[in-house]
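What you see is the complex with one protein chain gone and the rest in place.
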Amino acid sequence: MSKERNIVVTTTTGQYIDELPVELVERKGIGHPDSLCDGIAERISVEYSKWCRENLGVILHHNFDKVQLVAGEADVTYGRGQMITPIRIQIAGRGLPTYQGKMVPMDTIAIEAARKHLQETLRYLDPVKHVVIDSYAGRGVEELQYTVNHNVANDTSFGVSHWPRSVLEHAVYETAQYINFDLIEQFPIGEDVKVMGARRGKDIVLTVAMPLIGPEIADATEYTELCHAAEQAIQVYAQELSAYDVKVDVNTADDVENDAVYLTLTGTSAEHGDDGSVGRGNRVNGVIAPFRSASLEAAAGKNPVTHVGKLYNLLAMEASQAIVAQVPEVRAATVYILSQIGHPLDEPLVATASIDTQNGHVHPKVEGAVTEVLDAQLGSIDELREKILRQELPVC
Amino acid sequence: MSKERNIVVTTTTGQYIDELPVELVERKGIGHPDSLCDGIAERISVEYSKWCRENLGVILHHNFDKVQLVAGEADVTYGRGQMITPIRIQIAGRGLPTYQGKMVPMDTIAIEAARKHLQETLRYLDPVKHVVIDSYAGRGVEELQYTVNHNVANDTSFGVSHWPRSVLEHAVYETAQYINFDLIEQFPIGEDVKVMGARRGKDIVLTVAMPLIGPEIADATEYTELCHAAEQAIQVYAQELSAYDVKVDVNTADDVENDAVYLTLTGTSAEHGDDGSVGRGNRVNGVIAPFRSASLEAAAGKNPVTHVGKLYNLLAMEASQAIVAQVPEVRAATVYILSQIGHPLDEPLVATASIDTQNGHVHPKVEGAVTEVLDAQLGSIDELREKILRQELPVC
Amino acid sequence: MSKERNIVVTTTTGQYIDELPVELVERKGIGHPDSLCDGIAERISVEYSKWCRENLGVILHHNFDKVQLVAGEADVTYGRGQMITPIRIQIAGRGLPTYQGKMVPMDTIAIEAARKHLQETLRYLDPVKHVVIDSYAGRGVEELQYTVNHNVANDTSFGVSHWPRSVLEHAVYETAQYINFDLIEQFPIGEDVKVMGARRGKDIVLTVAMPLIGPEIADATEYTELCHAAEQAIQVYAQELSAYDVKVDVNTADDVENDAVYLTLTGTSAEHGDDGSVGRGNRVNGVIAPFRSASLEAAAGKNPVTHVGKLYNLLAMEASQAIVAQVPEVRAATVYILSQIGHPLDEPLVATASIDTQNGHVHPKVEGAVTEVLDAQLGSIDELREKILRQELPVC
Partner (left out) sequence: MSKERNIVVTTTTGQYIDELPVELVERKGIGHPDSLCDGIAERISVEYSKWCRENLGVILHHNFDKVQLVAGEADVTYGRGQMITPIRIQIAGRGLPTYQGKMVPMDTIAIEAARKHLQETLRYLDPVKHVVIDSYAGRGVEELQYTVNHNVANDTSFGVSHWPRSVLEHAVYETAQYINFDLIEQFPIGEDVKVMGARRGKDIVLTVAMPLIGPEIADATEYTELCHAAEQAIQVYAQELSAYDVKVDVNTADDVENDAVYLTLTGTSAEHGDDGSVGRGNRVNGVIAPFRSASLEAAAGKNPVTHVGKLYNLLAMEASQAIVAQVPEVRAATVYILSQIGHPLDEPLVATASIDTQNGHVHPKVEGAVTEVLDAQLGSIDELREKILRQELPVC
């Protein structure tokens, strides 16, 4: 190791997450208003970066981590639905509007990227008819207006992530993904799924809120049947995810008799009454896990070149996965990385791997192996960036 | 105890926060764009609640926890400054536009509340000339459109807080407050202070970013002198906060020779290049402490009647303070409260007090005392609400 | 005549328009920012009316005669072009948001109608990528919120039009239409054509401003050749429109050497620097003719059921055409119609036909024939409305 990577390996103290008496985990599905904002912010950063590379040969500094969704108004019932007032997407964000005499179409890129994300995420929403997207992007502060081409931390900041997921995290994450990508093929359901998992001992309750598509459903009877069938399918799927006892509840807030049911036209509550914002949903590991250390920093929309808040969170995620995969003695790892503003990104102030071994203490050989893996990860930030730009690393 | 409060008292395991080898804590001052959004959101909730009470005799359901700030453009240098493009505040949020035939001036209340918050927070910013405030508030989802007058959790959610602050948290929080409320009387500085604290062992470095007011400063010499004097004052103040070794750095990113200095017209970077959003800054305990458990839920702007995300976070804060104050054996407490949707707010799924005693284990008498305090706190949610409405509990 | 139609026939006094020593006439082509706003406003009224009829069985009151276009920013040169900041369309307007318990998707109809108009009008503009359309439509004043189903004037107002066009009006109108609908097939030109005609005696100068499409043109040489060829084609066409001497000038403001040429990406100056608004362009007869009587009332966007400002202008146009067509002795007619608020639309305060006969005075038989034609026109307002809804009567 020629670089100053300041790696520390420690043993995790305290109870193992699965052994805590109570645990609470949530995942907002890909169509939740907050997830949509995260997804849009990230897509803007990706498209802006691509445009810059193709047209300028360099990725310019930018920060598109502020996007607000103002709920629309929809009129939906069994068998039909119409959009009364469109959803409004308000893009803020900073970037360079000109570079070496060339104009950068920031607003146009941002709006188009937002539309693409909606297009590819929500099957029942028409991103042209149901949404008004406007961009208020502008020039950033003077001192940040240099090209982003040096490998230097832009801030004193912090990234953290862990691997593997706890039993409950796993149940919540996989269940939400199952609904978003599999179940949706079989049922007329929307993407704005929310899975809230609560565990007491080894009993898990998964509370699922899941919009159904009004125009596709004839009446209350069909609605009830569909919810029931979906619940059963989810129950079967979720039960197989662990040895714990799982109970799935779908749309518990419904009052079918009084027509208080979860019907949408577009598959997202953003169509009526639910606003959204960046950084208010899942962390980079895909869940909200309040019993875990997590960064408040929103990764979505930040520039993938120098922004520590983005890079170190994703790096911590990748590194903890790599440690568990490559060092057999480690059953769980939490990686913390602290930046030093102005220092190279691969020379953090300190990079800590807190590891959990089967037997509870860390053999020097294991420590060496972990250090090696973490060092390699820090050395491959360039690769991480490419993965980000290829959208291979979800940020929420 | 007649109520089902499900209180659990446990001993804190793992290292005490001050004994961790490395710690990182941040506070965004009251004029930071994110803090402004939090403050505006909360003020809207307060003013809307007050209006409802005075005019309707009841607080209507609402949720104003989405506010976005789009940075303006300012032209500032030594001795002068002008606003080129105003800051834009975009208020989203949900509430009831009519109640029993009476109209509720949601947009007007929201805009006026935002202006008041800016007026009372930033001394150099003119909330009329420097800012455009618009509201996109609308009706919430059908099923939430009942009056909010029953004491029932609106969600399966979670609150957590701890007390006391760690040595570093204390240093960061108090230093930021000192600059925001004391130092500002002596120097031409703005409210958009950011204090980042890093601790290694017993060495603390506080990195302060602090805008100076361009029109009040003659030239680079005066700027340098002011920064230096301010740094000294902060150093003296911060050193007295603990026995640890403290080093204060002010405006380290400056390059005075090349005029890359931190000058503003209005005292906030929102005037030029820094966007803001709700829920992206300090937690209810006033800091961002990534090594601690924290709720991602934004408290600011949520209704103070049924919203668990707001109430339980503030309750956990109050309860942990009360435990430490009233049970001498406890040196530190972390309180977690989990709601049960549809159940009374004062009957949570589980309320856990994780306590840290001087000697490391919990005597049944102590456990009883802690339970009693927590039980009393849960029983006084009504009082908590009144405190919120009187703005006595900061939410960021 | 059973109805009180208050028809008056008078002889036109003063000089015949073609005999005035000087005349000035202008036409803004269909792609001019003001014409786009007129077209959008009218299309919204048409689509809203259609929606109401199909879904409610009645056309609700509405008034969409306020639409503002904020210019975008484009970066165009020979061989390429990109949109930097999109054009913004801001729709105001009033209508009924609900009727007999049914919701009317006013904003969605308005935005979709605007997009359709742009789609069908501008071949180089992408109404999704190049434009942000937002609607601020709302409820109208209480007293107008009844259904619009009675044939009663909503205002004391006024309509006027004449036929035929003067020689200069004819030259200007037909030339603009020729460019917009014929020449555009042969040359890479946009729809934002402006033809300004000045006549002194029998000499006409037509000054044409006409955008060329940057990406379709290789360089300054090609640009110059194209302008020259287009100018020749227009010259040939315009010369044949009358016996007067016509001189055509195309893009006189160009300074090719200094690259001050009229290149666009989308075919309209709205893409860069030219804002637009309803009612600021052509009158219902297709031209701006300051030497003629004209209503200031914008016809575009107004409801076609009761709005006098729309109906009487179009009716005057139709009536003057019918008089000239059906009464051989009349070579020109100007029709004025004044409404009486609260009275049936086909019973105006006064309807005046000012006619120009070959020999200068009006024979009673001619007067009777003119009265009959005008009376028939007043009696066929229902038909006029259907023509409006079928978009057969241009309003600008």
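So that you can tell them apart, the chains are marked A, B and C in the order they are listed, and the count of residues begins at 1 in each.
Note that contacts are C-beta pairs under 8 Å (C-beta built on N, C-alpha and C of every residue); 3 or more make two chains touch, one makes a residue touch a chain.
These numbers come from a predicted model, not from an experiment.
Undergrad: Can you pull out the displayed chains that the omitted chain is in contact with?
TA: Among the chains that are shown, those touched by the missing chain are B, C.
Undergrad: Among B:Gly57, B:Gly79, B:Pro105 or B:Gly201, which one touches the chain that has been omitted from the display?
TA: The one listed residue touching the chain not shown is B:Pro105.
Undergrad: For the full complex, which residue in C:Val8, C:Ala220, C:Val256 or C:Ala325 touches the chain that was left out?
TA: C:Val8
Undergrad: Considering the complete complex, identify which of C:Gly57, C:Gly79, C:Gly138 or C:Gly368 is in touch with the unshown chain.
TA: C:Gly138
Undergrad: For the chain left out of this view, which of C:Ile133, C:Ala299 or C:Leu338 touches it?
TA: Answering carefully, the residue with contact to the hidden chain is C:Leu338.
Undergrad: Who touches the missing chain here, C:Arg94, C:Arg115 or C:His170?
TA: Candidates C:Arg94, C:Arg115 or C:His170; residue touching the omitted chain: C:Arg94.
Undergrad: Against the chain that's been left off, what residues of chain B make contact? List them.
TA: Residues in contact with the chain left out: 75, 82-86, 88, 97, 103-108, 111-112, 115, 128-130, 132-135.
Undergrad: Which residues does chain C use to touch the chain missing from this display?
TA: Its contact residues with the unshown chain are 8, 13-15, 21-22, 24, 63, 66, 68-71, 73, 85, 88, 90, 92-94, 136, 138-144, 156, 158, 160, 196, 198, 200, 207, 252-253, 255, 260, 269, 272-280, 283, 288, 290-296, 298, 336, 338, 341, 349-350, 352.
As a working rule, only the chains that are shown with their structure count from here on.
Undergrad: Report back the single chain whose CA centre is most distant from the CA centre of chain C.
TA: If we average the C-alpha coordinates per chain, B ends up farthest from chain C.
Undergrad: Between chain A and chain B, what is the gap in Å from one C-alpha centre to the other?
TA: The answer is 24 Å.
Undergrad: List the centre-to-centre spacing of chain B and chain C in whole Å, with centres computed as mean CA coordinates.
TA: Using C-alpha averages as centres, the distance is 56 Å.
Undergrad: Which positions in chain B touch two or more other chains at once?
TA: Within chain B, no residue touches at least two other chains.
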